[in-house]
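Structure, as structure tokens:
Every protein chain of the complex appears in place save one, which is left out.
For subunit A:
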Amino acid sequence: MARAFNPHYRLPQKLRWLLGAASFLLPVLLWCAVSYLPFVWHPQIKITDPGGVSYFEADMRTDRATFELEKSNMTAQHLAMPQGIAANPVYLPAPHEVVRAFYTAFTTPPAQADDPWLHQSLWHSVKLVFYAFFISSIIGVPLGILSGTSPVISRLTEPFVEFFRYLPAPAFGALMVAILGIYDGPKIAIIVIGTLFQQILIIANTTRKLDVGLMEAALTLGASRRRLLTRVVVPGILPDLYRDQRILLGWAWTYLIVAELIGTSSGITWFITQQARYQHFDNVYAAIIMIGLIGLGIDLLLAWLGHRLFPWDKSR
């Protein structure tokens, strides 16, 4: 038990996998319990037969109190009793409904002939995130490294960046449309604004954590400023920089949904908002899970790649 709370204790491989699987299994089990065991929650009644109640309709959901009230009303008036089954609110579909929605979302052709299929929408969103993160990194990574090595550049950029990172990216929506038009431009810009400023600060900090001894040794050996940067600083922080980028990529994804609401409707966000409007929450959950799976999938891939790229990195 003492080992369970020692952060440096390395769990046996088998146990690691088991616990990892349980971290997914537990929420799913909880969800199943809430969905399939009527006595756990089920605060509503889904009407199967409206009976004599004028405003009831089949498939409508109502709270238990109203249902009981109408039942006694009907008894008093000698009218047909309404029938119904215990149900959860419409915003909490059961797991199997979401699984089915996950499948049908990909197999159902788009309602409108010139509209994209779901996989095309998803690909559009993935591309947006990728382009935005690429642009952000082209600026953010070099600037962050420079700020982390040079006090002059640090003072010249970081106070402003500190200020700007507090400005909420979505607030720039209308402005970006005015500058960049109605298609993908403003969407990419919003993700860049949401990611870039954090990126500069995080990477600058990572750079500053580099062992000073390494730099002093290099300087003593007569390294020029440029060689110091390219031969000591960058290789020294590379594994940490890589890890930062993985986290920052997640940041880019979180801005996707706001970004895609700007300008013309597009991507996975269009699917989510439209399905939510008609209360098809099974589809909404399915789409949210898709985003999660893509995000996790890319991160696992990058982690695996990291192992290969930086075999000397022991700080994992």
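Quick note on the criterion: a contact is a pair of C-beta atoms (placed from the backbone, for glycine too) under 8 Å apart; a residue touches a chain by one contact, two chains touch by 3 or more; residues count from 1.
Definition applied: contacts and distances are computed from a predicted model.
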### Summary
The chain not rendered here carries, per UniProt and among "ABC transporter substrate-binding protein", "Carbon-monoxide dehydrogenase medium subunit", "Amidohydrolase 3 domain-containing protein" or "Fumarate reductase iron-sulfur subunit", the name "ABC transporter substrate-binding protein"
### Query
Where the complex has a chain not shown, which of A:Q83, A:S150, A:T254 or A:T273 is the residue touching it?
A:T273
### Query
Touching the left-out chain: which of A:P27, A:P142, A:G181 or A:G292?
A:G181
## Note on the structure
Note that subunit A touches the absent chain at residues 55-57, 60-63, 66, 90, 108, 110-113, 173-174, 177-178, 181-182, 261-265, 270, 273-280
